[in-house]
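Below you will find the structure I want to go over with you.
Missing here: one protein chain of the complex. Every other protein chain is in place.
On to subunit A.
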Amino acid sequence: MVRVVFTANLERHLSCPEETVSGTTVREALEAVFETQQQLRGYILDDQSRLRQHMVIFVDGQTIVDRVNLSDSISPDSEIYVMQALSGG
């Protein structure tokens, strides 16, 4: 099963504990999470279902390549980290 972890900064806005889901691409894994946490979608993806501009997703330590379709492959034991590019101000 794929482990999906979200930046702790999101906890300010809504609950998003780490999840264990199945899927063969980043998109499939995230959609599996969104099935039970629908409100989370709008915080990670924009209204065109692309990864938000200042978000970044790591799969097994590598940033994903396809930020539009989220088609990067994952394996059954992958770890997905959904992070943000922290900035102040």
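Quick notes
The rule is short, and it goes like this: contacts are C-beta pairs under 8 Å (C-beta built on N, C-alpha and C of every residue); 3 or more make two chains touch, one makes a residue touch a chain; residues count from 1.
Just so we're on the same page, contacts and distances are computed from a predicted model.
You can't see one chain of this complex, but its UniProt record names it "BNR/Asp-box repeat protein", from the set "BNR/Asp-box repeat protein", "Permease", "Maltodextrin-binding protein" or "Membrane protein".
Touch with the hidden chain on the side of subunit A covers residues 9-10, 13-14, 39, 42-44, 46-48, 50, 52, 54-55, 84-85, 87.
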